[in-house]
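One protein chain omitted, others in place.
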Amino acid sequence: MTSEFAVEMRDVVKKFITPEGNELNAVDHVTMQIKNGEFFSMLGSSGCGKTTSLRMIAGFEWPTEGEVYIEGKSTGHTPPFQRKVNTVFQSYALFQHMTVFQNIAFGLEMEGAKESEIKKRVGRALEMVQLTGMERRRPRQLSGGQQQRVAVARALVKTPDVLLLDEPLGALDLKLRKEMQLELKALQQQLGITFIYVTHDQEEALTMSDRIAVMSKGRVQQLATPVEIYERPVNKFVADFIGESNFLEGKIKHISGNEALVHIPVLNAEIRGMPMSNNFVNGEEVSVSIRPEKIRIAEQAAKGEGLFQAKVLTSVYIGSDTHVYADLNGTRLKVMEQNRISRLDPSSFYTKDQVITLVFMPENTLILKKD
Amino acid sequence: MNPHRRSPWVIAATVLVYFFLYAPIVVLILYSFNASRANVKFEGFITSFSDRVEMDGSFVKASPCGPFHWFCDLSKNDDVLEAAGNTLTIAFVATIISTIIGTMAALALQRYDFKIKPFSQLSLYIPIVIPEIVMGIGILTLFSQTFGWLNEALNLTGDARLSMGIGTVAVSHIAFMVPFVTLVVQARLQGFDKSYEEAAMDLGANEWVTFWRVTFPMILPGVLSGALLAFTLSLDDFVITFFTNGPGSTTLPIYVYGLLRRIITPQVNALSTVWILTVFIAVLLLQWLQSREQKPAHE
Partner (left out) sequence: MLQRFRENKSMQGTFLALPTTLWLFVLLIIPLFLTMVVSFGQRSPDGDVIYSFSFDNYARLFGYSTDCPDGQASCFDSLYVNILSRSLTLAFNTTLIVILLAYPLAYFIARSHPNRRNMFLFMVLIPLWTNFVIRVYAWMMLLRKEGAINIVIGWVMNLLNIPYTPLEMLYTPGAVLVGMVYEFLPFMILPIYTSLEKIDNSLYEAAADLGANAFRTFLRITLPLSMPGVVAGTILVFIPVMGTFIVSDILGGRQVILVGNLIQRQFLDARDPTFGSAASLILMVMTLIVTYFYTRKFGFGEEIIAA
């Protein structure tokens, strides 16, 4: 390995012409560095530029501006068949007219490997994805999960520096998807090669990744570890997109180091929280975000800083948790409480119009740039 | 509600239409066993296998083929054999060329953007929206004018003179066959997921290898049905051939048409019967190919 980074995108722009004839930046000045041996995810909803970025790394598209580097080398217009990266496609793209063996052997044949060598390596690849004995089957004779494994084996048999995965689990049902997530993660750790994983499923990204790039409108919104992304989102988009958040709009009244005081007009009160950016100024309009599970409901009615009276709108019991929707001066908030104690007594549950006290802790209250 | 429920009216109409479609063909086949040379009246079937056959009320010398008298007669007819040979030669050559260039065009129109694309696509519809006779006389004019001009300009005489023949027929057939090949292959390509080719390239195959190892095998059924359609169009064609053939390039439809304007013997029926059987087998083959292509995913 010649470079610290398996893949690097430097200020990459990809323009498309829409059917209406407008120019669209599918990828808009994206810069990211993907480390060797890392499980890296690009997360975002459809049209955020994640798949286009992946396709530029694979070589199916060329950047309009900027440059993609693989193992430190600029890729330019290198065609896909000359890049040491391989792809697992969303639709698997298994060749229907070939057997499982032929599918996996295809890439080795292209390298000009000897027949005995091909046989050995295909055998090992099948073993790796636990499909030994399926060599002679045709792709359509396999289940969705098996096809997915063949697609992985076909890409990995080439021992690429980087494996690109484009929503590879999208077509599988939930249970199988969870299994495959763990398997892929285990496979990546065992092989130690770089995985670049594109998904719109945040849980999937959080479960598997070492680092995640959250993308929207062709830009990287935040690039960080799963914990950082959830606990320290850099803007309202990320806080909203990853997990659930309650938002209150306000104005910075006072800022000092890693704490700030925000005036919230609808509450006619101040909230203390953590600024998620270094360059806030007094009087700036901001969004305040509090995750539902981080709001506590006080046992008794109380008043003071960070304490607010709210009225219960509905309360939903979902087994492990209770979701309480409460009205706070006209703003609807969601609060999640864990059901730690087994109980049946109806009076122990929240009822409509019940007045409760919500507790906002400054360390759980995030002050975000408006986007 | 039974989705296959049909009113008696629909069934009655269906039976009638099928009868309308098949009655003429059945009669045609029956007459090919007619014991009459004039083939005007139906004089009953030839039943005897002897070399003397009763025809039109009197005994005549006949081939020892019995009921298949007219088929044997046909097999000795050099004009028919030559016409059959011409028909097949033209159909084969025209099918091969139109399949190759038609498939190329389908790929171009479905996959690429280029300047003349709208023109290329539009020109495919010409044979559909313009009557064949208009194309026929247009091509005739083109050939007769250019040949006349070339013969004069190059001072060609005798056998060297350019004239209508198998070549002009084949070239003209290709012109109306190509659009059908292209449209059929294009329709197949519409549902073709590009990621198959990307996967091949991703695995190290260049464009050429990708085409022959992945794209072509996958669109082959479409190409084959396009080719078969083109082949039958060529076999069936009368109008274009009528205006572009020359001495020695008579095809079967032209030959049959010529016979119809003169005396008609049951030989024509025998020829028709052979033709219908051949078509029957060809259609069966096509059906088999299609059913193989559309085999359900679960086996």
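Just so it is clear, A and B label the chains in written order, and each chain counts residues from 1 on its own.
Here is the rule we go by: a contact is a pair of C-beta atoms (placed from the backbone, for glycine too) under 8 Å apart; a residue touches a chain by one contact, two chains touch by 3 or more.
In this text the structure is predicted, and so the values were computed from the model without any measurement.
*Asks:* Of the residues listed, B:A23, B:L150 or B:I263, which one is in contact with the missing chain?
*Replies:* Result: among the candidates, B:A23 touches the missing chain.
*Asks:* With respect to the chain omitted from the figure, which of B:L74, B:V93 or B:L252 is a touching residue?
*Replies:* B:L252
*Asks:* For chain B, enumerate the residues touching the unshown chain of the complex.
*Replies:* 1, 3-7, 9-11, 13-14, 17-18, 20-25, 27-28, 31, 40-42, 101-102, 104-105, 107-109, 111-117, 119-120, 123-124, 126-135, 137-142, 145, 171-172, 174-176, 178-179, 182-184, 186-187, 207, 232, 235-236, 238-239, 242-243, 252-253, 256-257, 260-261, 264, 268-269, 272, 275-276, 279-280, 282-283, 287, 291
Definition applied: only the chains that are shown with their structure count from here on.
*Asks:* When the C-alpha atoms of chain A and chain B are each averaged to a single point, how far apart are the two points in Å?
*Replies:* Their C-alpha centroids are separated by 58 Å.
*Asks:* Okay, in this complex, where on chain B does chain A touch?
*Replies:* Residues 193, 195-196, 198-207, 209, 213-214, 217-218, 297-299 of chain B touch chain A in their complex.
*Asks:* Using the touch definition from the top, list the residues of chain A that touch chain B in their complex.
*Replies:* It is residues 58-60, 79-81, 85-87, 89-91, 93-97, 106-107, 110-111, 140-141, 154-155, 158 of chain A that touch chain B.
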